[in-house]
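One protein chain is absent from this view; the other protein chains keep their places.
Lettered A and B in written order, each chain numbered from 1.
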Amino acid sequence: MKANQVWNDLKNVKDKGPLVHNITNYVVMNTTANALLAIGAYPVMAHAVDEVEDMVTIASSLVVNIGTLSPRWVDAMIKAIKAAKRKGIPIVIDPVGAGATPYRTDTCLMLLSAGNPSVIRGNASEIMALENAAVKTKGVDSTQSSESALDAAKVLAKKYHCIVSISGKIDHLTDGNNVITLEGGDDMMPKVTGLGCTASALTGAFVAVAEDKLQAAASAMAVMGIAAEMAAEKATGPGTLQLHMLDAFYNMSEDDVKKKLRS
Amino acid sequence: MKANQVWNDLKNVKDKGPLVHNITNYVVMNTTANALLAIGAYPVMAHAVDEVEDMVTIASSLVVNIGTLSPRWVDAMIKAIKAAKRKGIPIVIDPVGAGATPYRTDTCLMLLSAGNPSVIRGNASEIMALENAAVKTKGVDSTQSSESALDAAKVLAKKYHCIVSISGKIDHLTDGNNVITLEGGDDMMPKVTGLGCTASALTGAFVAVAEDKLQAAASAMAVMGIAAEMAAEKATGPGTLQLHMLDAFYNMSEDDVKKKLRS
Partner (left out) sequence: MKANQVWNDLKNVKDKGPLVHNITNYVVMNTTANALLAIGAYPVMAHAVDEVEDMVTIASSLVVNIGTLSPRWVDAMIKAIKAAKRKGIPIVIDPVGAGATPYRTDTCLMLLSAGNPSVIRGNASEIMALENAAVKTKGVDSTQSSESALDAAKVLAKKYHCIVSISGKIDHLTDGNNVITLEGGDDMMPKVTGLGCTASALTGAFVAVAEDKLQAAASAMAVMGIAAEMAAEKATGPGTLQLHMLDAFYNMSEDDVKKKLRS
């Protein structure tokens, strides 16, 4: 990852202001919308079966997040994914809690078969649970290493012809062949709810306006880490960390990217 | 707009503490509830078809916001509007995203015909989309000027015997004949999600306790602008702007109103 590539991708978002259609969970809607606005994109949240197809027609990308799913929402997710596929806009899927319950895992498989996503973005255990359900039949290993998650990610990426973005202490992104590795962020990030969901939403904004989707998805993760480091300088706990990340998304300059990017 | 009128309306809210029944969207529920509490009103969020009529009986006003609508919610909105009409309490409608999808526009028309609102509060494009759907048959002009939105607002206000409150860089409010114009606020406001929804909720609190509804609706918008200016003095981005607006609603004094009010 080079700083000027991250900055170019970020500037691209700010210049083009993509409209990101989110079908996401109740917990994070406010912070997701605020993060998209702060970064220079435009959020729309719409989940009614009666309107998701129409909303997709005016959107630049679709982000589907199953954090607080229920049947009618899943119906809408599938309808929206199919519409996004027809229109040819990027689709990002965040398989929140895949593996925690059969309902979550099964729903993810339905979403993936409704239309190949551009990006699957989750943590190591979600990616491994997904690969296990989609590919293997044996149980998920309970002690996931980052490396084994990367193997699972490569398999998923090849099966669904997509990018898989794994967040963690070190982020890994792959299109099945190439791998981008990113370090950064702050140790308090796991103490803030929904930062993974924010990462998925930003990924939706970045891939909406870029040619190189793998690079753009990685730039989104880099921006998350840089914002967290900027915020950590002002934060005194996880509450203020979340708050100042919003300010950091808004204020992030080329200079900030150059100073903070680790790779 | 005179500062002492705005202050009187604000003090009225703080003294009377109206209970505002909100049927609003998932994105803003937390910030809406916090804004109402900070300003001195009391929020209640209830959307079940089984209880909205009962909740209206204890409320001072009803605010209906279609930000994340779906069929069962629309059923409840209509039931609540009819109950509020029977009881004679003010109804505020926020037509979030009217014009973006047919479902939104059609729902707005259903809500408006369920019971004339006291106030329709939206941005220029929403008001124009609504007027277009309710009155005209030709398509919505994509380049809305504030003036043409004001014309649309006057038509809507006369058709539904209500006040129309248009937020923007300059706010316009009209009852169809009289017009109040307001300047103020901060350039970062569009980077915070749901400030329009907050404006609708405060409008619900202000019109609940005032005789002069047009003036009260304008005072609510003035308070939004003043709070944003107070918050901007402490804010370093949209995250901290949203936060400090809550503090400003709580702390706003007669002196603040006098110093900050522009008109």
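In this text, contacts are C-beta pairs under 8 Å (C-beta built on N, C-alpha and C of every residue); 3 or more make two chains touch, one makes a residue touch a chain.
Small disclaimer: the values here were computed from a predicted structure and weren't measured.
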item	value
Residues of chain A (touch criterion as defined above) contacting the omitted chain	25-28, 30-31, 67-71, 97, 100-104, 188, 190-194, 235-240, 242-243
On chain B, residues whose C-beta touches the chain left out of the figure	26, 29-30, 33-34, 37-38, 43-51, 54-55, 58, 72, 242-251
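Throughout what follows, only the chains that are shown with their structure count from here on.
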item	value
Distance from chain B to chain A - Cα centre to Cα centre, in angstrom	33
